[in-house]
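A protein chain is absent from this complex, but the other protein chains hold their places.
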Amino acid sequence: MNALPAPTKRHWVRHETLLLLMLFAETTYFFYFARNFGTADNISNIVRHSAEMGLLALAMMPVILTGGIDLSVGSLMGLCAVIFGVLTHDWHWTTLQAVAATLLAGLFAGGFNAALIAFLRLPPLIVTLGTFSLYRGLAEATTQGTKIYRSFDPDFLNLGDQHFFALPIQAWIFALGALFFWVLVHRTTLGRSFRAIGFSPEGTLYAGIPVERRTAMPYVLAGLTAAIAALLFTARLHQARADAGTGYELAAITAVVLGGTSIFGGIGSVHGTLFGIAAIAVLNNGIARVPGVLKAGVGGELASMLTGALLLIALAAPILTRFITRGRATQT
Amino acid sequence: MKRYSRELTVAIALSALLVWLAIFAPHFFQPQPLLARLTAQVPVLVLTIGMSVVIISRQIDISVGSQFGVCAVVAGLTSAAGAPLSLALIAATLTGTAMGALNGFLVAWLGLPSIVVSLATMVTWAEVLRLFQQGRFINLPAGVQWFGFSQFVGQASLLFFALGLLGAMAYFLKNRTGGRHFYAVGSDSEAARLAGINPKGVTMLSFVLMGTLTGLAAFCNMVQSPQVDPKCGVGLEMKAIAAAVVGGIAVTGGRGGLWGAFFGLLLLATINPALTYMHIDAYWEKAIQGLVILLAVIADGLRTKRSAA
Partner (left out) sequence: MISAPLLRLTKITKSFGAVRALKGVSFELNSGEVHALLGENGAGKSTLIKVITGAHKPDGGTLEIAGSQVSDLTPTRARELGIACIYQQPALFAELSVAENIGLRLECGATFGCVNWKKLHANALRLLKQIGAEIDPEALVRSLSMPQQQLVEIACALGSGAKTVIMDEPTASLTRTEQELLFGVVHTLKASGAGIVYISHRLEEIFALADRVTVLRDGESISTQAVRDPEGVVLISETELISLMVGRPVSALYPPKAKVTGEPVLELCAVGCKESGVEEVSLTVHAGEVLGLAGLVGAGRTELARIIFGITPADSGTMALNGAQVRVLSPRHAVELGIGYVPEDRRRHGLIMQMPIDQNMTMAVHPKIFPNSLLNFRAETAIGVHFIEKLGIKASGPAALGGSLSGGNQQKVSLARWLATQPSLLILDEPTQGVDVGAKSEIHRLIRELANEGMGVLLISSDLPEVLGLSDRIAVMRGGRLVDTLDSTQATATSVMAAALRSA
């Protein structure tokens, strides 16, 4: 009855190949039909605008791999941005101190999620739904909902504007993040245990792996990553504001699931997530440049809508194919 | 009475808050603003009823905010086109029911986790709406606000309707076998199957009901103002979930009741005005809402752990 067909390695490789093909088709389409899509300027634009969401998606991947979810990362971005603003403007800390403190705050907030989920064993969904509200609320309360911190150290703003070896600095940071998470998930024993926990937390415990500590780790990392994303966001917009990262958690989860990571845990890859991020980033940028859409000015809406629909299709596709193949198997 | 200790705790917290307000901020109880405040909560209450049923069945639906917006715009456009109010009501509830059925189908029949399904439909509907409406408000004809009656009559009838619905649904959940099946499936869907209940059907029904109630809630929202704001649903799912969780409906399914959720909603709805009277910024509302959810879930977690030991 409950003997699900064991997902084979080939299964998710196929998913990623499919995604890559889709990404290729999408890019080709935009290349020919979207205005100024293929220019160097625009490509660096895509990277600059999607680095924050991309980083969050990379951090979300191990969380989902353990069978959990973190809805609070977008809100935490807002909180971290505000903390940075307060420290640099109201408390007159140096930029370096403020950056360090912001990163620490992200770690701490992630640790709070982790403590409730891994050690008190509360459901991740409702815990992070609570902190989703709490972190954004703290940010809004600090800024009275309206205050926006402007004018930062120009060296800090370089993070958002400057290029380094022909690529925007965000591209390098994102690449570093991607490398870190790829190595973590695919090349370390930690990543191996995230996967094992996603398949079977009990079975992992019986193998002598400290399940609680391992479950906690992805949430802590997600907190840290949200802080980094908040700093990039601030540097890019030259503003620290409470609504930073609104809705980013959805985009991040979409990228991860689109990238072939199973929402039930255990299955998935970081390179798949990278393709997922790319597919969403390209869609967001390209669709706004298709002449008809450009004229109507509805690029953002159309892109997000398609993302939502894509997520549903990505979710339902493996199950529907299983239904179909099983139906065939029973017939023969 | 031990069984209702959780509901009792919330009711006591609410009473304490009300007593505090009565002593230090008696303005709070001036009839006109109080009535307005209560009426403003009617759509949230209707949503909370649906959300409670969904959570009791061990599911969740975070797309109701977006659904609410879609239904509101559908109802608004119907009214703006000159159709009678009843038609607007039917249009809104049908739209909601259809969207709920989609969620239900994906969760019950395809076995997808409700959190991700509703996340996806949440984004999709919100963007469909944005694309279609471009943030434009819909101006409603004169006869729509307060059903064309005086404000007081309109408010009173909405309140009566909402309380009636709450009573009826509470009775249904508590006293009809159909209602008990939500609890059975949420408590243990395998045991429910062995007892001859169809868990898929029950799960489906919970989402459909949620959708229908969302349409109804959107209608209740529309008749309170002269225009429809297409963003009126943003964040409502959080309020409904928070009310249910604070009111003792366990996210692990099968536990809690509508009256608890009702008290939870009143408690959360009173916090904001109470903050104002305490001279604390209203901007703290979201943070406090989050904190209250966390406290409720921690309390539930500890309770379950203790009773399991």
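Every chain is named by a letter (A and B) in the order it is written, and numbering of its residues begins at 1.
The rule we apply is simple: contacts are C-beta pairs under 8 Å (C-beta built on N, C-alpha and C of every residue); 3 or more make two chains touch, one makes a residue touch a chain.
For clarity, every value in this text was computed on a predicted model and none was experimentally measured.
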Among A:190, A:216 or A:274, the residue in touch with the chain that has been omitted: A:190
Contact residue for the chain not shown (choose from A:27, A:143, A:204 or A:304): A:204
Footprint left on chain A by the chain that the document does not show: 6-9, 186-193, 195-196, 199-200, 202-210, 266-267
Positions on chain B where the hidden chain makes contact: 3, 174-180, 183-184, 186-188, 190-192, 194-197, 250, 253-255, 307-309
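Convention: only the chains that are shown with their structure count from here on.
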Euclidean distance of C-alpha centroids - chain A vs chain B, Å: 29
Parts of chain B lying in touch with chain A, wherever the complex brings them together: 60, 106, 110-113, 115-117, 119-128, 130-131, 134, 238, 241-242, 245, 251-252, 281, 283-291, 293-294, 297-298, 301
Of all residues in chain A, those that touch chain B in their complex: 69, 116, 120-123, 125-127, 129-138, 140-141, 143-145, 250, 253-254, 257, 263-264, 298, 301-302, 304-305, 307-309, 311-312, 315-316, 319-320
